[in-house]
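Take this structure, written in structure tokens, and hold onto it; I'll ask about it next.
Only one protein chain is missing; all other protein chains are in place.
What follows is chain A.
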Amino acid sequence: MDKILKVNDLSVSFDTYGGEVKAVRGVTFDLDEKETLAIVGESGSGKSVTAQSIMRLIPMPPGKFASGSIEFNGENVIEKSEKQMEGIRGKEISMIFQDPMTSLNPTMTVGKQIAEGLIKHQNMSKKEAHHRGVELLKLVGIPNPEARIKQYPHEFSGGMRQRAMIAIALACNPKVLIADEPTTALDVTIQAQILDLMRDLQDQTGTSIILITHDLGVVANAAHRVAVMYGGKIVETGNVDEIFYNPKHPYTWGLLGSMPKLDSDSDEELQAIPGSPPDLADPPKGCPFAARCPYAMKVCEDHMPEYTELSKTQKTACWLLDERSPKVEPPESALVGGSKVNE
């Protein structure tokens, strides 16, 4: 499959009063056509900054690209002018946000907000854009689209607003859709509807999706590949089965272990990860997870581990995979689905 997006050694920093905060520190990944890549991590792990960098939505200053490149269609997005970016945003790459209330314009009708991109990028007339808007609202499952298109965002419910956001994002058939926590603000029954919708639309339009989330359930449901971020770095990446059934990084184990399982005994303690994430104004020299890792060795504190390629798709940055390290088995709490792990 062709790579549509290649992010290479991307570093993004922010100048603050407290010093330079290194939010993203050398992130490398790529995106295939028609695939969904999930970026998982806790708040402050750099997942949203990575996504916003692709769209060049980071305000600069205080933000700055410290290193790396973002290659889209063979061209480096970082070197593009603001004017050139306007031709990419919304047309080639578009984004949906966590909170559909604050990311829609409350003073414009939903129809106008959909038409905006169509008129700008596809030279449609107002009338054509209106017709296409009705089609799009129908596509994302909004009942009675002819009437709905004339309404304002406040007249929509949370789930409906997220559907409208998706309609706006998909209006110009973008090649890449970045979804930043698209279901976090929604109730579970609505979340299920939106995840279904995104899958259907991907089948129909062939858009590649970068899905940013902290919910491993959502990842298991929607992603083909997963990148696990911690402290501004990708600590493990692999396809969805590898990450869930054969995780190698202790942080991935910790994430899987701290989720309660529906079929588990409630007397069991959850495997909490002790401590809290590192301060990226003064990032640790070695592995960012070392301070919270139950298996940390001396080397972890001083040196960042290289990636070990475990398969064509799975790469993990952990000293435990070095041949000189002691063999460590993942804790039982990190085992998903039990039997499959032994294969």
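Everything below uses one rule, namely that a contact is a pair of C-beta atoms (placed from the backbone, for glycine too) under 8 Å apart; a residue touches a chain by one contact, two chains touch by 3 or more; residues count from 1.
We adopt the following convention: contacts and distances are computed from a predicted model.
Q: Which one, "ABC transporter ATP-binding protein", "NADH-quinone oxidoreductase subunit J", "Multicomponent Na+:H+ antiporter subunit G" or "ABC transmembrane type-1 domain-containing protein", is the UniProt name for the chain you do not see?
A: "ABC transporter ATP-binding protein"
Q: Who touches the missing chain here, A:L37, A:I93 or A:L195?
A: Selected residue, touching the omitted chain: A:L195.
Q: Hey, which of A:V219, A:I234 or A:L320 is the one touching the hidden chain?
A: Answer from the full complex: A:V219 touches the omitted chain.
Q: In the complete assembly, which of A:G68, A:P100, A:G133 or A:G159 touches the absent chain?
A: Counting the whole complex, the residue in contact with the absent chain is A:G159.
Q: Any idea which of A:E79, A:E135 or A:D187 touches the chain not displayed?
A: A:D187
Q: Touching residues of chain A against the unshown chain: what are they?
A: Its contact residues with the unshown chain are 42-43, 157-160, 187-193, 195-196, 214-221, 240-241, 244-245, 254-262, 264, 266, 269-274, 276-277, 336-337, 340.
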